[in-house]
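A single protein chain has been omitted from the complex, and every remaining protein chain is retained in its original position.
Read from first to last, the chains carry the letters A and B; within each, the first residue is number 1.
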Amino acid sequence: MDTLGDLAGGFAAAVQPASLAFALLGVLLGTVVGVLPGIGPISAIAILIPVSFGMEPVHGLILLCGIYYGSMYGGSITATLIKTPGEVASAVTAIEGYEMARRGRAKAALATAAIGSFLAGTLAIIGLTFLSPLLVQLANYFGATEYFLLMATALLLASTMSAGSRAKALISIFIGLAVGLIGLDFQTGLPRQTFGIGLLSDGIDFTIFAMALFAIPEAIRNLALGRGAKEEIQSFGSDRWMTKEDWQRSAGPWARGSVLGFIIGVLPGVGPSLASFMSYIMEKRISRRKHEFGHGAIEGVAGPEAANNAGVGGAMIPLFSLGIPGSATTALLLFVFTMYGLQPGPLIFRDDSALIWTIIASMYIGNVALIILNLPLVGVFVKLLKMPKEILFSAILVLVVIGAYAIEFSLFGLLLLGIFGVIGYLMEKGGIPLAPSILALVLVPLLEDNFRRMLQISGGSIAPLFTRPVSLAIIILMLAGIVGPFLFRWWVRRRKLLADVSVG
Amino acid sequence: MTATRRDLVTGVVVAVIGVIYYLATFSIQETSDIVTPRTFPAIVGAGLIILGLFLAGQALWQGRRTAAGTTRADATAVDATRADTGPGDTTAADATPADTAPGDKEPEPASGVVLPAPEDPPARRVVLQFALFFVYLAIVIPVGFLLSTAAFLMTVTSLYAPEKWIRNLLYSVLFSVIIYVAFVYGLQVYLPVGILG
Partner (left out) sequence: MRSTEISGQTGTTGGAATASAMRRGRTRWAGIGAAVAATALVLSGCQGKAQPPGESGDYPSGPVTVTAPAEPGSGWDTTARAVVEALQRDELVTSPLPVQNRPGGTGCSWLTTMMQQDKGKDDQIAITSLASQTMKARGLCEYGPEDATLIATLYVEDFMVVGPKDGDIQNLEDLVAALKDDPQKVTVAAAGDDTLPFALFAQAAGVKPADVNFVNYDGGGEQTTAMLNGDAKVAIAGLSEFRSVLEAGDIVPLVTFAEQPLAAPFDTVPTAKDSGYDVTLGNWRGVYGPADMPQTAVDYWATTLEEMSTSPTWEDTVKKNQWAPEFKTGEDAQAYVKEAATTVDEGVKATGIGSEK
């Protein structure tokens, strides 16, 4: 068991009182930073890069990993409490988490998120420890064709995410696609759909879009309601910790989310965000309580949060072994690792053994610190909701503005925020769900790039869709997923009919 | 607005946006690739048009059916529909007949209680709030973060609870200052200084 020995070595380097202190500090900083909209892990890591280089490499790595985990969790706190997702992955949490908070179940939502994150995060690191070489092979079966299919499937499934009309969910997806295509075309560098506005050529930033769509309409609506309106968020006297039922209902989603998240996380480029969306869709599909989704189903928080954190672990595999960062944050982490002398690539486990095991060990520690710190804090965060409405929601508006400013540094960025806020409000008013368009915005570059690559490679033929084994398997699964339920329903109805007839 | 009227309007608006979006694709430079930079935007534009028209058409058809039903029954039925769906249609839309969630058929009490949908604020107050927000967005850079934020918060809170003006003032000033200090000195995110700079 070489792996175990190496891991033990990593832990020996990582487990000291000072290390643990840095882990806690990192997680705390990360949580604070994650709570602030628009200011994500990447900012915190960038701030601390100079500091961390003054420290022992082990301590620096532990601190940064702690920040990463902390901020991932911090993002779900704001998503749950004030419907302000700071990153793609927590956009899903904003759906059920916020609904739970409105029903006075914020504590349970935050707790299931924290525990799910911890479990999934730990499982994923174990997976990273032992399955890396195996999973890196997976990338070899995923070419442009498979990627395209995967993205298309995800978008199709996204139309089932929200309750209500399919047509409206599709409209939401198309709005996301439309916004996502604005900017320079990746393949040719030509400007598209910029309406002649040069500033649009860099595209619409995801964070601005998500903040605008979720947070602004909610805040504006509450402020416009004024007093005398029915209390939005229910009394907190009854806010209970996770009940036994909650535990039972969370366990399955945690486990499924972890596995799903880890596997999807391995695919470079999409990783955690797709994982959390897919987990939500899956939980909704298999749940016996479908009707609760959209009204605060705890599964809709537990699954995606677990998937998200497992996805982070999964994303480390291509990061380490191919040097492909799955997100801006991992790109920055990669930069830090290389500054410590790590050379990402297939030989990393051979050449940089000591360092990489230290990093992995510090991830375990960061994860543990996350749960130690955050479970007690859940109660504190929930108190935020007790603030008078006008204070809470006006503060949210200010924080989103800072977030948008910190991304674009321009009036144009701020105006975009406002305009998408109006669009979000109108979408809600028209009954168009918001979450599918956010997923679409994230996925459209991957969808388009890979579709174009596929045709470029095959010389214009779509044959690869059916001739490549993995791709064919996805298609068959997709068809089964779409046609299956219809057949099943038809069969059930028929049987019922027959039964009725025979009774009659 | 009834659910069907709402869908009609939504559908038409979406279709119009689709048309604009589609027209904008004509200014994308064409290339000789199999899938050009224009292909996807054009598909998306067309998709928006089709979906918008579909939604509008569905609404029209349903509206006609409802209308036929109401004339036979009673004219007040229209008002009844309005009362049912009026305030309750902001989110996740379970208002249109086609939208009926499967859960409605098999109610099962659990923690996922279906809350009465949030109230819809009067349109002019929404417009007012958005207007205030846009003014804030416009002045935050030239005037500076501290002044504009304090002014924005004071206005918003005072509109809401004018009699608590002391608290509002304290909150507006303290929150702006604390946030400014936290971001500038803690996170080194430099917020606009504006006229104070």
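The rule we apply is simple: a residue touches a chain if its C-beta (ideal position, glycine included) is under 8 Å from a C-beta of that chain, and two chains touch if they have at least 3 such contacts.
Remember, it's a predicted structure, so these values are computed and weren't measured experimentally.
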For the chain not shown, which residue from A:G9, A:G252, A:G323 or A:G481 touches it across the whole complex? A:G323
The missing chain sits against subunit A at residues 38-40, 42-44, 46-50, 53, 139-144, 183-184, 186-190, 201-203, 205-208, 268-269, 318, 322-325, 327-329, 331-332, 334-335, 338-341, 343-348, 406-409, 445, 449, 452-453, 456-457, 459
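Throughout what follows, only the chains that are shown with their structure count from here on.
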So, in the complex, the side of subunit A touching subunit B is made of residues 33, 36, 39, 43-44, 47, 99-100, 102-103, 105, 108, 162-165, 167-168, 170-171, 174-175, 177-178, 181, 185, 187-188, 190-193, 195-196, 216, 220-221, 223-227, 229-230, 232, 245-246, 289-298, 388-391, 394-395, 397-399, 401-402, 405-406, 410-411, 414-415, 417-418, 421-422, 425-426, 428-433, 444, 448, 451-452, 455-456, 459-460
In the complex with subunit A, residue positions of subunit B that touch it: 3, 6-7, 9-10, 13-14, 17-18, 21, 24-25, 27-29, 31, 33-35, 37-38, 40-41, 44-45, 47-48, 51-52, 54-55, 58, 89-96, 98-99, 101-104, 106-108, 110-116, 118-119, 121-122, 125-126, 128-130, 133-134, 136-138, 140-141, 145, 149, 152-153, 156-157, 159-161, 171, 175-176, 179, 183, 187-189, 191-192
